[in-house]
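One protein chain is absent from this view; the other protein chains keep their places.
Now for chain A:
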Amino acid sequence: MTAASKTIAIPFTRRRMKLPALLLLVLILAAASLVAMSIGAVPIPLGKIISVGLSEQQAAVLSSIRLPRVLLAIVVGAALAVSGAAMQGLFRNPLADPGLIGIATSAALAVAIVIVLAGPVTGYVGLYGMSVAAFIGALASCFAIFRLAKVTGSFSGTYMLLTGIAINALSAAGVGFLTFLSDDQQLRSLTFWTMGSLGGALWISVVVVTSIVVPAGIIMIRNARELNVLLLGENEARYLGVDAERLKRRIVICTALSVGAAISVSGIIGFVGLVVPHLIRLTLGPDHRLLMPASALLGAILLLAADTAARTIVAPAEMPVGVLTSLIGGPFFLWLLVRQYSGRPGL
């Protein structure tokens, strides 16, 4: 019929950008890691890291303080960004973010309960216990949002954000109540969780978080194509052979695991999950097969940069990195809202 109007196939540029884009992000991440390792109270020149010509003190600082912190920033940043991307796909809404819709706060509430009621936690058992608690908190709020969305059949941005505000408020009230109950030491830990910081980075936390985040992230990225199809709608996905219920369950569990693990070691670090996938979508398109791995890399880069800034700009003191990301992420989110809602009244 009109097949004549079809001319030479236009090269599918986004797909062609896939490998170079990912490579570029890997390179930037490597460079950022080196810089982050060299900056700090004890300066460690870049050249010495590369040539392995460090003094004993420098080596000790590097291996027991900076390296775990850098790795933790990378893993937590990647976990938050991939979870954000997956959650936005799951809710079919580009404004979903673990922090905004109350998932992070619920996880923090669960962690707060552990801190105040179970006392100080240390070692692998304590860290995994905290991760499990955060996971359960995250899962519970995901589930609540889903149920509430299902009651009205509405996955609209407004409805979901309002639900999120309510869940956020409830969880924050819970955290507030626990703060009221807690003693001095507990209070300090609680403040740390709610503001978000990578200051407590230890090798053990790196091991625990990585062991949870990497498998969950791989599962999410492996479901990227199906997540694309889910964006057409749940019925549409089913018509196209995707078991939407199973996919949703899988994504919810993986995001709750990742976010829970990240929060259990770093506290609430907001907006990474929202900002990063957005930046990737703007430049590389919404295809989850590229979006998720690219988000993981960019999330790692951004959190690493933010953490390095947080521990240097007010040196020798340290700023909670969660405060910094919110300071940058808040205005970005407002800009996004204005951009998305302007001229589209019915959204």
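Please note the rule applied: a contact is a pair of C-beta atoms (placed from the backbone, for glycine too) under 8 Å apart; a residue touches a chain by one contact, two chains touch by 3 or more; residues count from 1.
Basically, contacts and distances are computed from a predicted model.
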Name of the absent chain as recorded in UniProt (options "Gluconate 2-dehydrogenase subunit 3", "phosphoenolpyruvate--glycerone phosphotransferase", "Heme ABC transporter ATP-binding protein" or "Hsp70 family protein"): "Heme ABC transporter ATP-binding protein"
Candidates A:T179, A:N228 or A:T312 - the one touching the absent chain: A:N228
Candidate in contact with the missing chain, chosen from A:R69, A:K248 or A:R281: A:R281
Positions on chain A where the hidden chain makes contact: 1-3, 5-6, 9-10, 12, 14, 92-94, 225-226, 228-229, 231-233, 235-236, 238-243, 281, 285-287
